[in-house]
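Missing here: one protein chain of the complex. Every other protein chain is in place.
Going by the order they are written in, the chains are A and B; count residues from 1 in each one.
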Amino acid sequence: MHNVDLNQLASLINKNVNGANATAHVPEDKKLDGSITVETSHVAKVCEWLRGNSEIPFNALQSISGVDYMEWMEVCYMFAHFDVAAPRELILKVKLTDRVNPNVDSIMKTYPAADFQERECYDMFGIKFNNHKDLRRILCPDDWKGWPLRKDYVAEKTYNGMDIYPDNKMNYEDRDYIVRQAMIKKAQETKAQ
Amino acid sequence: MQTRWDIGEPEKPTINADTEQMKSELLVLNMGPQHPATHGVLRIEIWTDSEIVAHAIPHLGYLHRCMEKHSENIDFRGVIPYVDRLDYLASMYMEWGYALTVEKMLGTEVPRRAELLRILTGELQRIGSHLMAFGTYALDLGAFSPFLYAFDYRERILRLFEEVSGARLLYNYIWIGGVWNDWTDEQLERVKTFCDDMEEEAKKYHELVSMNKIFVERTANVGVMSLQDCLDFGATGPVLRGAGYKWDLRKNKPYSLYSEFDFDVPVGTGEQGVPGDCWNRYIVRMKEVIESIKIIRQVMDKLEPGSIMGKVPKIIKLPKGEVYVRTEAPRGEIGFHMVAEQDQKTPYRLKVKSPCFTHISMLPRVAPGQMIADFVATVGSIDIVLGEVDR
Partner (left out) sequence: MNPHSTTHETASVKDYFGALFNGIKTTVVGMWITFRYVWGVKSVSIEYPEVREVLPERSRMRLFNDVQNCISCTQCAMACPVDCIYIASEKMPEGAEIKKTSNGQPIRLLLTQFTIDTALCCYCGLCTTVCPTECLTHSHDYEFSQYTIDGMKYDYLAPDVIAWRDRIVKV
């Protein structure tokens, strides 16, 4: 589906970017998409190479998405190549283990599209992008507290003196709500131990 | 590689004033489509020097509904009403993209008739969405009557959708594995008449608006998003095609049954103005309407009776892993990045790549040096729907 041999691309990255430590993840299940994980500190260089190389270039950044796996966080860069002859996509990943102050280099210099995408990722996950020119919240209000798309996010009760979840509008007996709360509690307990 | 990002602090324009007492400073102005019924709610902070925009800063989030967070708590079927509300002017494409994502992970085979019906509704939706874009764009530029003509024809599409799916805007029609309801022969006949009428109507629109001298003067050579800019910012859809780049997922990376269909990909050729300006973006949309009609006619020939729902388990559980699926919506490529965990009834993470989000990020790039009235034309020409920008 992706039209890219991930193993070949990973070895190319390793050859051209020193210390990138790219590893390809090709799932056994053919329905799923594979990805390439690179060293967090080298992502800017890898992206520069990805855009500028002549072998397997990617000329457009589609989106930057964060995924929170409780123990670590991932930033997924979705690249695409807009070329009639060889359309291709790539999911590039970096792993962030620090939940308190996660940071990764900005790729805004190479792909200006990253500007808003990184701001969104910062807004939702609190991942700081070094060297970003204007890193502030984009979808949430500037004075919002917390990182909403993290799994351990618990919504504030009030915002600027307003009730966020008025009792008469919440169905607290909602099954999923309870399940989610239990999951968060369990995660916090395991983290405390 | 040369970097093209250099906006920085707004530059103070030099004014050739012969007196020292004259003082000039930038004026901050808030602008933007503010009505939730058409484009959505957006605020663009523009710094102007008299009539000239020095700097534009988009402020998003006024329609943020936490759709990505919500979807982590809802089962896979229940997400469809939520993705409907992303781009509420082209809901079919949102559902389709999401359904394709889940089907790809499930490995579901969609029956042929369902695929054809999806293409039929999708292309009708594209016409409807482009009619809306046409009408509101003319409205943005001060022409009122095209809006009414476009709505007259859009109404016919909505009426058909209402009869088939039961709703006029947020359909919940394309389901995982197929489509909800079948079309009757009478409805398909009406689609045929609609196609014939629409072709005639499109000619009228061209006479009325496309070649109108005032419209051309307002849009040609205005808000030029060059091809290099479009690629830098990852623009897709009519914005990229308006810049003269022949890229359409339906043609270049066909999903569903699009490989069987014969249609052209219209690009901005600079008939008026230069490729990448507002007029070319507009004309690409109008030409796409004709291409959609072509596709619909081919669907009519291919349609055969059959099942409309594939085999989908009653409780959907996806394998552990991730997929990224892109589809070509009227406003550009909509992408769904789905991460699923084993034995979970809900998506672990659902990220939506929205086309208008990238297009809005190009505004600070295009705005400096434009007149305010031209900036209005530029914002209108990228045909934003804030529902999918803010999600």
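Worth pointing out:
We take it that a contact is a pair of C-beta atoms (placed from the backbone, for glycine too) under 8 Å apart; a residue touches a chain by one contact, two chains touch by 3 or more.
Note that this is a predicted model, so its numbers are computed, not measured.
Of the candidate positions B:L26, B:I80 or B:M105, contact with the hidden chain is made by B:I80.
Among B:C66, B:L139 or B:V216, only B:V216 touches the chain left out of the display. What subunit B contributes to its contact with the hidden chain is residues 74-75, 77-82, 84, 145, 152, 155, 159, 162-167, 170, 172, 180-181, 204, 207-209, 211-214, 216-217, 220-221, 272-273.
One rule holds for everything that comes next: only the chains that are shown with their structure count from here on.
Centre-to-centre spacing of subunit A and subunit B amounts to 24 Å, using the average Cα coordinate of each chain.
Those residues of subunit A that touch subunit B in the complex are listed here as 27, 29, 31-33, 35, 48, 51-52, 59-63, 65-68, 76, 78, 80, 82, 84, 87, 89, 91, 108-113, 115-117, 120, 124, 133, 137-141, 148-149, 176-177, 180. Residues of subunit B that touch subunit A in their complex: 1, 3-5, 8, 60-61, 64, 66, 68-69, 73-74, 104-107, 231-234, 240, 245-247, 252-253, 319, 321-324, 326, 333, 335, 337, 339, 346, 348-349, 351, 353, 357-358, 360-361, 365, 390-391.
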